[in-house]
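First the structure, which I've put down as structure tokens, then a few questions once you've had a look.
Let's turn to subunit A:
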Amino acid sequence: MTPIIEARNITKRFPGVLANDDVSFTLNKGEILAFLGENGAGKSTLMNILYGLYSSDEGEVKVRGNSVDIQGPSDAIELGIGMVHQHFQLVPVFTVAENIVMGTEPTQFPFSWFAFGLSSGIVALLSFLGAMIGLNNVGQWLLAALAGGGIVAGSYLLFYLLGRISSQKAGVYIPVISAIGITGGVVSALSQGMPGQIPLYIILSILFAAASYPALRVLATALDRHTAARRIRELSEQYGLVVDPKALIEDIPVGIQQRVEILKTLYREADILILDEPTAVLTPQETEELFEIIQTLVDRGKSIIFITHKLKEIMSFADRVVVLRDGRVVGETTPEESSRGELAEMMVGREVSLVVDKEPAEAKEVVLEVEGISAEDDRQQTVLRDVSLSVRYGEVLGVAGVQGNGQTELVEVLTGLRTATAGRFHILDQEMTNASPRRITELGVAHVPEDRQRVGLVLPSPVFDNLLLNTYYKPPFAKRAMLQFDEIHAYAHRLVEEFDVRPPNEELLVESLSGGNQQKVIVAREFSRPIKLLIAAQPTRGLDVGSIEYIHRRLIEKRDEGTAVLLVSVELDEIMALSDRIAVMYEGEIVATVDADKVTRRELGLLMAGSSLDTLKEA
Partner candidate 1 sequence: MRKYTLISILLVALVLLSGCGPALPEGCEKGDLKVGMVSDVGGIDDASFNENTWAGLERADEELAVCAKFIESQAQADYEKNITEFAEQDYDLIITVGFLLGDATAKMAEQYPDVNFGIIDFAYDPPIPNVAGIVFNVDEASFPIGYLAAGMAVEQDSDDPQVGYVGGMQIPPVEQFIVAYEAGVNYYNEQHGTDVKFKGVYVGDFEAPDQGKIQGNSLIDEGADVIMGCGGKTGNGGLAAAKERGKLGIGVDVDQYNTLPNEKDILITSTMKRLDNAVYSVIESLINDEFPGGGLYIGALANGGVGLAPYHDVDVPEDLQQEVSDILNAVEAGELDTGW
Partner candidate 2 sequence: MTAQAQSIDIPKATELSRKDLVIAVLFLILGGLILVLGGFGTQPGERAIFTDQILGDLFSLASRSTLYTIGSMSILIGGLRLIRALDSLKSVLTWGGIFLMVFGFLVWITSGTKLNITGMVQSMLTAATPLTLGALAGILCERAGIINIAIEGMMLSGAFAAVAFAGIFNNLWLGLLCASLVGGLMAAVHAVLSIKYKVDQIISGTVINILAAGATRFLNLRLLEPSGLSAPGQLGAIRIPLLADIPIIGPILFENSPTVFIMLILVVVINYVVFFTPWGLRMRACGEHPRAADTVGVHVNLMRYVSVTLGGLIAGIGGAYFSLDVVGAFEDNMTRGQGFVALAAMIFGNWSPVGGFLAALLFGFADAIQVKMQILRPILPFLNVYIPHEFLQTAPYILTIIVVAGVVGRSRPPAEEGKPYEKQ
């Protein structure tokens, strides 16, 4: 049997990076093929090539045995390839149905025929009355056109009711008729007062015909929201993917958004589905559901490629695994033939231990005391509800939770970047509720922000500027509001060396650094101040293993120096490895706070999915 996809020797270069280096693989019908690899191993690039978002520099792709050239997503869709992107490609202000049908919308004829009949009527009448009879009053034309339009509209309606023209066909025919007519009409109208300029009329006719057909084609097709909703409901039932077609994307949770993404591919009748890191934003329970859905899809004859860096998912789930590292295929195996350890080694290229050595924490006095904080997100929805927690000197409090459960807002409130609508918090016994970021920073609070590029760095500025982002105004960097560049450069140079920022040049623009080194700049800035409390949000997101290790080591160092650490992360492993205590957030609330050594992954997963401690114990 020919494989449904066969990719040979795919190579893709980006400036300075070889993203895919001679990658080959095959996908068979009804198979679940997993691509395993670290961030930056080239998985997403490969999939984007398959989906036509990138074009490969070398290599060829065969689909169902035919060599194909996928120029863009529409080609991929044509070939039956559908892709669920890591970042959902959904328009937040559109409804579920609109998102699903966009690009291949069901249409109907608008205004129950009248408008188009009308335009055809205008046609006929303008051309005949205008040119032949020689009426010279535009109002008379229009009135006549209105009457004629009614007649033509009526006759169209009659045809339609008699079933002689289907809606789809009418959407083509009528614009054609109308375009010809409108052209004639307008040209004859224009010809009033300048008789005899034949070439001009010819040009105008061509112009109008060329312009009016596409315009009328657009006008002649209205979105058929009923059919769309019906089709979606049918698909939902068929595959067990329940969604409300009329809900707005921005109002539904990510799990459902992912269903919408899958429905999008199914609606296009894709039989090859590419899922790019589908579980990154899901709770363990939602992940289970997703796997069930995928199983259903495979049962109905779809073939699946899915991308992950989570070993567990592969072991439980994939038929075959392709491991990528640095853009190359480093191995191909099946879960049965291989162990988690082997896969991990293949993926990273060396033996890794994600366990951080650390001493047990010594509980000391409280640094951060949060009491009943609530806050709203940018859309004025309450997303943080009555959160209380405390962090002490020398301990790491991990905040676990699936992304989007209020952690972002919690960190923003604690660092002064967002207003709390209720509750208060103290840092070092001083009330800091809704204090300015500056006051909070000056108290000795460091903040490693979640979105380092948007919030933590000024990308088009040099490294030394970024190293001073929250100390620029203090001596010795500034004297009487004048920046002291000698001091600044010396300081920056020292930090760059100390924190091993590569390349070690403080004059470089931050945007030219790699993600890991950008994060090092932030860490250097935040850790080299005298700090009492460190708030780190997703400190290792998107970094390579080496950088992750480095940052983890630095964090624990800080804790051992006696700093209080509040660590927010969606990576369960990271939380478990670093935290002394763990607070779990769900839907903006803290559902439980537990000691790190007294809880299992499974329990945490359940908590993250909204179970309470009590139910856990019962279970």
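A word on the picks: all candidates are chains of the complex that A comes from, given by their letters.
Here is the rule we go by: a residue touches a chain if its C-beta (ideal position, glycine included) is under 8 Å from a C-beta of that chain, and two chains touch if they have at least 3 such contacts; residues count from 1.
Worth saying up front: this structure is predicted, and the values here are computed from it rather than measured.
Undergrad: Which one touches subunit A in this complex, out of 1 or 2?
TA: 2
Undergrad: Going by the contact rule set out above, which residues of subunit A touch candidate 2 in the complex?
TA: Those residues of subunit A that touch candidate 2 are 48, 51, 53-54, 72-74, 77, 83, 85, 89-94, 98-99, 102-105, 107, 110, 138-140, 142-143, 189-190, 192-194, 200, 218-219, 221-223, 244, 247, 251-253, 255-256, 264, 268, 374, 381-382, 385, 421-422, 587.
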